[in-house]
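Only a single protein chain was left out; the remaining protein chains are all shown in position.
Showing chain A:
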């Protein structure tokens, strides 16, 4: 059985909904999930954005809303992704059964806690130095390996991952990767996504 690693795209939080929509429309066949992560947006704006995406042909089953479980439920998307200041996994699971719940984790402690609370997957990072988290030390491949080998749920690696990093990241045990600017801000997002997908298919473990 071939294992095809997961590929998540995350919006950059710059409220460029038109850009998100344009990129999403082009790349969604190539990815497993697109996260709408726009912290400054209110619930209404998020819902409108999702509805426009859906109208443009983006499958709701590939959309994940950051933080706002209520919006995710109302919009009927696949899941919600929780961060450090979000509601806890347990509560969201109880209040919104059926939503797929992911959680960002920056240490083994947080990752273990996420799984114990019932998270369906964990995003761990940042693995490589990245402009999104200036000044914070990268977690590195070794820590990714430790986290990936500690949990039973999939661990998605994030942070500064370029296509050439894919073999190392998968080798460390990640079940997939999440990319922000590498695709969203690329001059040719479709081609950028394809570069990742090619690597993911090539290095996915048999």
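Basically, contacts are C-beta pairs under 8 Å (C-beta built on N, C-alpha and C of every residue); 3 or more make two chains touch, one makes a residue touch a chain; residues count from 1.
Rule of thumb we're sticking to: contacts and distances are computed from a predicted model.
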item	value
Omitted chain (choose from "Anti-sigma factor antagonist", "glycine oxidase", "NADH-quinone oxidoreductase subunit K" or "sulfate adenylyltransferase") - UniProt protein name	"glycine oxidase"
Per the touch definition above, residue among A:70, A:113, A:168 or A:185 touching the missing chain	A:113
Given A:6, A:66 or A:104, the one touching the chain that is not displayed	A:6
Absent-chain contact - pick from A:10, A:175 or A:200	A:175
Hidden partner interface residues of chain A, rising order	1, 3, 6, 32, 107-113, 115-116, 120-121, 145-146, 148-154, 173, 175, 205
